[in-house]
Every structure is written in structure tokens, then in C-alpha cells.
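Removed from the display is one protein chain of the complex; every other protein chain stays in position.
We call the chains A and B, going by the order they appear; numbering starts again at 1 in every chain.
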Amino acid sequence: MKAYFTELFTGAWSLIVGLTVTLKALFSPVVTVQYPRQKIDVTPNYRGHIDLIKDPETGTHRCITCGMCMRDCPSDCIYLEGEKQEGVKGKVLTLYTLDYTKCSHCGACVEVCPTQALDYCDDYEVAGFAREDFHYDLLKRVEERE
Amino acid sequence: MNVDVIEDERQHQFVLNMGPQHPSTHGVLRVLLKMEGEYVLDPQPVLGYVHRCHEKIGEYKPARAFMPNTARMDYLGALIYNQGYAMLLERAAGIEVPRRAEYIRVITSELNRIQSHLLWYGAYLLDLGAFTPIMYAFDDREHILDTLEDICGSRLTYCYCRVGGVCKDIDDKFIERTRAFIERLRGRLPMYEKLVNGNIIVQKRMKSVGNYTPELCARYGVTGPLLRAAGVEYDLRKAEPYSVYSEFDFEVPTEQQGDAWAAFNVRYREIEQSLRIVEQALDKLPEGEVMEAKVPKKLRLPQGDYNCSVEAPRGELSYYLVSDGSDIPYRIKVRTPSYSNLSVVPEVCKGMMIADVVTSMGALDLVIPEIDR
Partner (left out) sequence: MQTLNSYAPEIIRIVMAVVGGAVVVFGNALVMGYMERKLAGHFQRRTGPMEVGFHGLLQLVIDGIKLMSKQLVIPAKADKPLFMLAPIISFAPVFLPLLVIPFSDRIQGFDLDVGLLFVLAIASINVLAVLVAGWASNNKYSMFGAFRAVAQNVAYEIPMLLSLLAIVFMTNTFSLRGIVEAQTVWFIVLQPVAFIIYLICMVAETNRAPFDLAEAESELTAGFHTEYSGMSFSLFMMAEYTNMFIVSCIATVFFLGGTSGIPLPYFEYTGIIWFLLKVYLFMFFLVWIRWTYPRTRFDQLMNLCWKYLLPISLVNLLITVVVVKL
């Protein structure tokens, strides 16, 4: 009999205590942001897909077409081509595509590159209607960028 | 609550298909329940809906390239999975890791464990029908994710560990934010206790649901919080301290009853212990490099078998690698905790009410991609 009433009262009390917690939350400020209207700053260390860096000195990318990134990528998502051109030492990059649908953000390509030609970009709003939307031409992107 | 079920009343029995799409299976797990009224006679998990051949993929690529895959197996314990695999390769190739890197691995892994437990906490209560705790838990968890994102660059499937260290050093901002988070979570825990742990409905729902004994756990290979809820003080961080865990002072929470309530409490208390570890690691953080300089570009593992186990949020995670001397592993086997933990369901959940099946499956803290790999 005693247990019956103890349980009744401790139980009821625990329920009331629970109610005070949510009541306090009701009058606390909200912690969410209204996403498309409000945005949180994305950290500079965010790892989006990779991009060729635009070298401020030369005004173009630094890739020497060594192919290390292509070989080291565990997901085989980089494809690049280069050709010999008159008067230029080494090969010149003519095509650099990234199949972002397969990329696993592992960072192998960025770390292996001998000239630090690659870096992560901070695009995080990536959505598309077709797979092909994510086949990026990085060479074109670096040329278009300011 | 277990009841004796009358076996031969065939006409009352029917099969209920819980999953592959069901709110409480948290992913594509299917459980076939043979029912009699509200009581479950025979629950049978059906696996394989998210099988992605991770182990097979490992046999086609250089050993190092398997690292991102480990994060995809258990998306909630990604850093711990990373750490385990990096440790395996280091062990195989005989590479020393700088002490600072070990400390950073411990800090990030423990933060990862806390966020995994917080998510479980919310999701479990969602299974029990409480909608609000998950929002509060997410609020706290978001702080961990933001902090980790600042260092690792991603929020869930980190690929942070490298063979021979970690890819990026932590900075003062990270340390500051982590300390602030520890403060914050410590301040929030009493709120959780008031809202959830003390609540009579929660206690009534969880107490004496499931009956895990040390013997049962040994038979099925159950590890992690469930084993500790059965009264066995077994935590790899203490039992065979890997990395630098031997340098920290922390407890292994255990309970004796072996029910869902015990598992709940073990996990809940682990949050506090992980906070302690992170705090100590931040205090003791040594200076130095975070990446061993002499790691060969092409990692050739000497011929032989290698094994490495770590304590994941859900139990013991083991990597087993057979090398034939080339840089591509001959075989990688991953022993994931949820797979073994799930296998007790047919035995433990027999004779329960359907609501209790949900409770006890929630107590297992299943991550389905980890089961199927």
C-alpha cells in the first residue's frame, strides 16, 4: 500500500518537473535559423568539392599535368588531359573534369599535388536535377572565376 | 515484460512486417514479427537492404584508399572508424604516430562518441514517442558538429585521420570552442535528467525490458554499452588501452540489471565520461607535429595478418587485414558491433509486446549501414 502511494506521488512529481522544462523552453529564444532567408557562415575549412586554385601572380592555375591526383583518387573521379605546346616547358592542361557524384571528400588529391594546385571550395548548396550537373569542368571554372 | 505464449493456437497468429520502411527501424532494416495479438512470438531481422560491398571494395584499392569507406559504414562514429583503420595500417607498416596526433585523435573521437550518444538519446526517445528531447539533443549535437567541421572540414563522414597522424592540426579556436562546449553540455545534463531520465513514463517503459546476461552477451558477441549494462566491465579503452587512453582517468559505467533502462543509463553516463576524457586531453595536449614525416607514398604492408580493435560508440569494432605483401590488401574484414548486437533480437525480444520490441531495438542503438556494410 505504501509503495502504491509512493509510486503515485513520485511519478506525478516527475511529470510535473518534466512540464517545467518544456515550459521554460517555450519562453526561451529559438535556436534555429530560417535557412534560405538566413544563413550561417560556413567555416573557411569546409571541404566542398575540389577546385583548381587561381594563382594571383600568374592569373591562372598551377597544375603541371603530372596526373598524381588522378592516380591517387580512390574513387576515380578525376580525369585530366594535357598536351605539349610550343614554347612552354612541360605539358599544358587542356581538360580537367571532376565527377562529383563519386567524390568522397577524402582529400587525397589535394594532399598529393606537388604544386598545391588544388583546394576545396566552399559551395555547400549543391543540388541538381541530373547526374551531369555534377560533372564539373574545373579548368573552365578556374578561368571563369574572378 | 515476458509472457508465456501458447504455441499451438495457429489461427491467432499472423506475421507483421516491420520495415524496411518503418519509423522506428531508423533506416532500411526489416524485422519480420510473428505475432499473436500484441505479443511477438518470433522476431526475425532481415538484413541486406543497404549492402554496399565495402569489404570487397577494400580489396581493389591501395590500403590507404579504404579510409573514406570506413566513415561511411557508421556515419555516427566516423572518426572512431577512421582512427581504428589508421591504427591498423600503422601497426601493419610499423609507423609511429606523433603524440600530439594521438591526443587529437582521442579528442575528436570522444567528441564523435558524444555526438553519437546524443543522437541516439534523442532518437530513442522519439521511438518511445517523446518528440522534444531529440530537438534539444540536436541543439547540443550541433555544437559538436560545428566544432568538428571547423577542423575536419565535414560534418558527418569525416576523413580526418591519415596513416601516421591526422591531416590538420587543431588550433586555439578549436580548443576554446571545445572547452565551451564541455561547459555547456555539463550545464544541460541536469535539464535532460529532469525532462527524461526522471520521468516515470520513461522509466516504466524501459525497466525490465530485455534481459541481457553476461552469458547471453558472450554467446552472441554483444559488446559495448549493452554488455556493460549486463554488468560486465569491458571497454576496450580500459581493457587493452590503445592510442593514449591509458593516460586518462575515466570510469567505465556499468549497470547490473541488463535491461533497456540499464543500457540507457550506461550510455547516458558515458557522455559524462567522454567529456572528462576530452577535458583531460585538452589539458595535457603536447606540442609537436601532427603527421609523421617518414610515411612512404606507396604503403606496402608486409605479408601477414593484422588486427586492430577499438571501442566504437556501439561496441567493439575490429578490422582484420590480410596482406600478401603488395600495397593492395588481400582481404579486409570489418567486425562491426551493431551486427552482433542485432543478432540477439530473436532471443531477447521473444514474447514481448510490440511496443517493447521497439524499446529494446532502440536500446541496441542500431546504425543500419554499419550492419550491412
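Just so it is clear, a residue touches a chain if its C-beta (ideal position, glycine included) is under 8 Å from a C-beta of that chain, and two chains touch if they have at least 3 such contacts.
Bear in mind that the values here come from a model prediction, so they are computed numbers and not experimental data.
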Please provide the labels of all shown chains that the missing chain touches. A, B
Of B:22, B:276 or B:350, the residue in touch with the unshown chain: B:22
Taking the entire complex into account, which one of A:19, A:42 or A:126 touches the absent chain? A:19
From the listed residues B:79, B:130 or B:236, report the one that touches the chain absent from this view. B:130
Tell me, which residues in subunit B touch the chain that this view leaves out? 1, 14, 16, 22-24, 38, 125-132, 135-136, 139, 195, 199, 201-202, 204-205, 353-356, 358
So that we can see where the missing chain sits, which residues of subunit A does it touch? 8, 15, 18-19, 21-23, 25-26, 28-32, 34
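As a convention for this text, only the chains that are shown with their structure count from here on.
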Residues on subunit A engaged by subunit B in the complex (per definition of touch): 7, 10-12, 14-15, 17-18, 20-22, 25, 31, 43, 45-47, 72, 74-75, 104-108, 111, 120
Seen from subunit B, its contact residues with subunit A in the complex are 61-62, 64-69, 72, 132, 136, 139, 146, 149-154, 157, 159, 167-168, 191, 194-196, 198-201
